[in-house]
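Every protein chain except one is present and positioned as in the full complex.
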Amino acid sequence: MMILNKKVISNGLAHEMIQKAKEKANELKITVNIAIVDDGGHLVAFSRMDHAPLLSIEIAQNKAYSAIAFGIPTHEWYPLIENSPALKTGIVHTSRLVVFGGGYPILSDGKVIGGIGVSGGSEEEDKLCCEAALRIFQERTVYQN
Amino acid sequence: MMILNKKVISNGLAHEMIQKAKEKANELKITVNIAIVDDGGHLVAFSRMDHAPLLSIEIAQNKAYSAIAFGIPTHEWYPLIENSPALKTGIVHTSRLVVFGGGYPILSDGKVIGGIGVSGGSEEEDKLCCEAALRIFQERTVYQN
Amino acid sequence: MMILNKKVISNGLAHEMIQKAKEKANELKITVNIAIVDDGGHLVAFSRMDHAPLLSIEIAQNKAYSAIAFGIPTHEWYPLIENSPALKTGIVHTSRLVVFGGGYPILSDGKVIGGIGVSGGSEEEDKLCCEAALRIFQERTVYQN
Partner (left out) sequence: MMILNKKVISNGLAHEMIQKAKEKANELKITVNIAIVDDGGHLVAFSRMDHAPLLSIEIAQNKAYSAIAFGIPTHEWYPLIENSPALKTGIVHTSRLVVFGGGYPILSDGKVIGGIGVSGGSEEEDKLCCEAALRIFQERTVYQN
């Protein structure tokens, strides 16, 4: 085949996911930064809640990028590298790679169509915000089919 | 005076401005990237419309940054420098400075409380999207007073 | 709420804090770099004492930035991450983040209005210089109320 088909998250769905992540953050009484990227890792939508930490602007975007760039949630990186001293020391220097939780690929039929990154809470809280956002994504895509 | 008071745009208003800029872009039949930054130039909200150019992700953010960093719309830069060959040649190398239209400071009582940058259309179209977004801002702040 | 109110450190107070940090450094017989940033992490005032190490020019600024960007003193980072191997390995790659002592947020009514970073002595000495500077800040703001 000469030309491949692919799918990619839309701007509209990205903003709905951000809305869901914010609702979860409010429920957890935290303020976070949320980034949604497309399948090429380029920013589609971003939101920093009032008083969320500035440091997390970059981290949220890097988590979303890392998620699409390897196709796995960022919290799955550390178990992959912890038993290899060389990887553990070296791979973390890869540009924009985040090896702790809070970034997830957005999958459709097992293919990466985008990524989400949340930063500002604890690692566990950031993951909960991502997962809340991913649930709305799954609902929507079910309705569509 | 030891401590200065200042104001800053909220996340909620930033997203309303993005919505207004998108409506204008739809009316103009273009797709754009829209960035809203706070008074320190840090990203508050961002949106890339479906099919908007990737190159404009960075330009939109740099326009918003330039607007807050000097307190004037980006289209006012060129008239300031065009008669000084040294400035015209040199100042464009300043990090993140954009000297063409599509970036505006968001002002409250004459003070910069944030900035907006739009990129993806012609210079004139980008300005129209910013201005549409700034109108909702002005309406809202009038309601508050 | 559409527009948020916030406060920020003035240039005058920043220079007084630098003076106090220098006095403490002289007392400790060390020479340091001192950086004061605003609530957005942008440099307000900086001073490198005669013979202070060049490497610390950047470290002092990064400490001040880290302090405002997450709202905690930089020496509180390591206890936060030491029990999470993934964070400990990964988060230190965040741009400009310093996870050792010598950076403090400057707080007014519990809100970050700026940050101070000192570098050039031992971690403990750098902290003492920051704390000396923060004391004059607290005295002054009491006088104002």
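By letter and in written order, the chains are A, B and C; residue numbering begins at 1 in each of them.
Keep in mind that, in the parts below, contacts are C-beta pairs under 8 Å (C-beta built on N, C-alpha and C of every residue); 3 or more make two chains touch, one makes a residue touch a chain.
Note that the structure is predicted; figures quoted are calculated from it, not measured.
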item: Candidates B:28, B:91 or B:107 - the one touching the absent chain; value: B:91
item: Contacting the left-out chain in the complete assembly, out of B:10, B:31, B:66 or B:119; value: B:66
item: Touch list for subunit B against the chain that is not drawn; value: 4, 40-41, 66, 68-71, 84-87, 89-91, 93-95, 97
item: Sites on subunit C contacted by the missing partner chain, in the whole complex; value: 10-12, 14-15, 40, 42-50, 54, 57
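In the analysis below, only the chains that are shown with their structure count from here on.
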item: Where subunit A and subunit C are represented by their mean Cα positions, the distance between them in whole Å; value: 31
item: Residues of subunit B whose C-beta touches two or more other chains; value: 10, 12, 40, 42
